[in-house]
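All protein chains but one are shown in place.
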Amino acid sequence: MPVLNLSGLHKRFGGLVAVNDVSFEVPRGSIIGLIGPNGAGKTTVFNLITGNYTPDQGDIFFNGKKINGLLPHKIVKLGIARTFQNIRLFQEMSALENVLAGRHGKMNVGILASMFHTSRHRREEQLALERAIKELAFVGLEEQYGNLARNLSYGNQRLLEIARAMAADPQLLILDEPAGGMNEQETQDLLGLIATIRNMGISILLIEHDMTLVMKICDYLVVLEYGAVIATGPPAEIKRNPLVIEAYLGSDDEDD
Amino acid sequence: MIEFFQQFTNGLAVGGIYALIALGYTMVYGVLKLINFAHGDLFTFGSYLGMTFLISFALSGALPPVLAVVIMFLMVMGCVALSGYLLEKAAYLPLRHTPRLTAVVSALGASIFLQNAIMLFYGPNYEVYPDSLRISSSVNLLGLDVPVMRIIMLSISILLMLALYFFTQKTKLGTAIRAVATDQAAARLMGIDVNRIISLVFMIGPALGGAAGVLLGLYYGQIRYDMGTMYGLKAFIAAIIGGIGNIPGAMLGGMLLGVLEAMGAAYISPAWKDALAFLILIIILIFRPTGILGERTAEKI
Partner (left out) sequence: MKIASKLQLAGAGVILLVLPHVAGPYWTNLLNDMGLYTILGLSLNLILGQAGLFHMGHTAFYAVGAYTTAILATKFDVPILWTMPLSGLLAGLFALLAARPVIHLRGDYLLVVTIGIVEIVRITLVNNVFGLTGGSNGLLIVNPISIFGFEIFRPIHFYYLILALAVITIILFYLLHNSRFGRALNYIKHDELAAESSGINTTHYKLSVFALGAVWAGMLGTIFAAKIETVSPQSFSYSESVLLFAIVILGGPGSIPGVLLGAFLITGLPELFRELQSFRLLLFGAAMVAMMIFRPQGLIPPRRRVYDVQKYLARFPCAISSRVPNSGAGTAGTPAPNPSTAGAE
C-alpha cells in the first residue's frame, strides 16, 4: 500500500480552478517531486494534503485511511509533517522551542499537570528536550539551540523547519521548496539530508524549482500545469517529455 | 400597521446615522485593514462641535435657519476631517509596518484619549442642542404622520451617501481609493501616492462621521461625551453586516441594523435593544463572516 494516495482532487477559489482532477501516489520509502510552472497549483495540492484546505471533490488516503476534512494537527498526528514555502517559524522564539513545537503532538500531559509541574510533566518535558536537541543536531543546528529563529540565516531557517517537522515522527515529510534561497553548498548538504531521511524509512514529497536537485534525488516526478497533472514518470523520462518541455518553455521564470 | 410604519421610519433615520459612521469604518478598513476605534469618538466630537457652533457663534439666531444649518454642517465636517487627518498622522502612520494588532491597541488608546478630552472640555453630563432648529412638526404621508425631522435626516444621510458613492465610482481620486483598497503594492506601482490616499480616507470618513454626529444631535436633542463608544460599535457591526471594506455594504448594513433595532425595541423589548446588535454580530460572524456584500477570499499560506 502506498503511504499516500490522492484520487481525483479538485479545488476552486472563486472562479479559479486551482487543482483540477489531480491523482497520484507516493510509494512507501520513495522521494516524489511535484514540479510545474509557477501558479500551477503545487502548493495548493500540499495544503490539501496537510488539511490547511479541504478539497471540493476527491479523496486523500494516508496509509489507506481517508484523511480529507481532518484538521491539520490531526493529520500531523497521523504522520504527515510539512515545511512552508515562505518560511513559517516562530520567529520570536528560540530554535529549541521551534523544534519543541513539532514534538508537541507527541506529548500528553494536560493543563493541571502543566500548572503543578507533576513528575510526569517533568519526565515528559525532559524526553522532549532530548529529542529536540537530537533533531537540531541532525540538521546541524545544535549549537544554535538558544538563538531566536529570526536570527538564523535563511538556509538555517529552512533546516530548522525540517527539524521541527522531523520532531513529529512523520512517516511522510512534505517539503515546499526546501532549497529556496540556499547557496550551492547548502543545497548540496540538503541533498544529503533528504537522502538520509529517506534511508530512515520516511517517505518524502517535495516541491522544488532547482531542477538539478530534483533530477538527482527524486525517484518519480509529477508535473502540474494549470492545476492538472500533465505528466508522471521517472526524472529521465520527464526530461524528454515534449508536453513538459513546452509547459516550461512557454512560461516565464519568476518565483511564486 | 401604523406602529410598524412608525418604527420602520424611525429605524431608517437612525440607520442613516449608523450608515454614515459605518462608512468611515469600512473605508479605513478597506485601505489599512484596521478598525479605527477612535472613529466613534470623532463622531461624538462632530456632535459637540455642531452644538458649539450653533450656540457660541449664534448661528441659530443670526442667519436663516436653513443656511445656518448648512454652514454648520460644512464647518463641522471640515473640522472633524482635519481631526481625522491628525489622528492618522499621530496614532497610525508610525505603526504602518508593525503587526496589525499594535495599531488596534493604538486605536483603542486614541479612542480613550479623545473621549476623555471631550469630557474634560465639555463635562460629563448630557448637553442639549438648541431647540429652535429642531423641527417638531409632522407631515402626513400616505395617511400617516411622519415627523419632518426623520425625513430631513434620512434625506441628508442619503444625499451624503450618494455623493460618496459617485465620488468613489466616477472620479479619478475615488478610483484611486478603490485601487489602494484592492492592492496597495500594485496601486503604488501604478503611480498612486498611497499615503495621500490614506490621508484622504481619514478625512472623508471622519467628515461623514461628524455629519452623523450633528444629525444625531438634531434628532434626539441631547448628546453625551461617551455616546461614541456605543454608536461606534454599532456602526462597526453595521459595516460587518454589510461586508467590511465594502462601501455600499456599509450603507445597507447601517440601514438594516437601524430598522432591526427599532423593530426589536418595539416588538421584543426596549430593554434588550443594545444587546440585539451584538447578537446579530455574533450570528453574522458565525454564518457569514464576510457579510452580505463581502467576497470570500482564501487565506494565503
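As written, the chains take the letters A and B, and residue 1 is the first residue of each chain.
Assume contacts are C-beta pairs under 8 Å (C-beta built on N, C-alpha and C of every residue); 3 or more make two chains touch, one makes a residue touch a chain.
Bear in mind the structure is a predicted one, so any value in this text is a computation, not a measurement.
Contacts of the undisplayed chain with the visible chains, over the whole complex, involve A, B. Contact with the chain that does not appear here is found for just one residue of B:72, B:110, B:176 or B:192, B:110. Among the residues A:8, A:69, A:140 or A:234, only A:140 touches the chain that is left out of the figure. Think of the hidden chain as still there; on subunit A it touches residues 50, 52, 71-73, 76-77, 81-82, 84, 88-94, 96-97, 100-102, 104-107, 109-111, 114-117, 121, 124-125, 127-135, 137-140, 142, 145-146, 159, 164-166, 168-169, 185, 188-189, 191-193, 195-197, 199-201. By the touch definition given at the top, subunit B reaches the unshown chain through residues 34-35, 90-91, 94-95, 98-106, 108-117, 120, 229, 233, 236-237, 240, 269, 271-272, 274-275, 277-279, 281-282, 285-286, 289, 299, 301.
In this text, only the chains that are shown with their structure count from here on.
Note: centroid distance subunit A to subunit B, computed from Cα atoms, is 47 Å.
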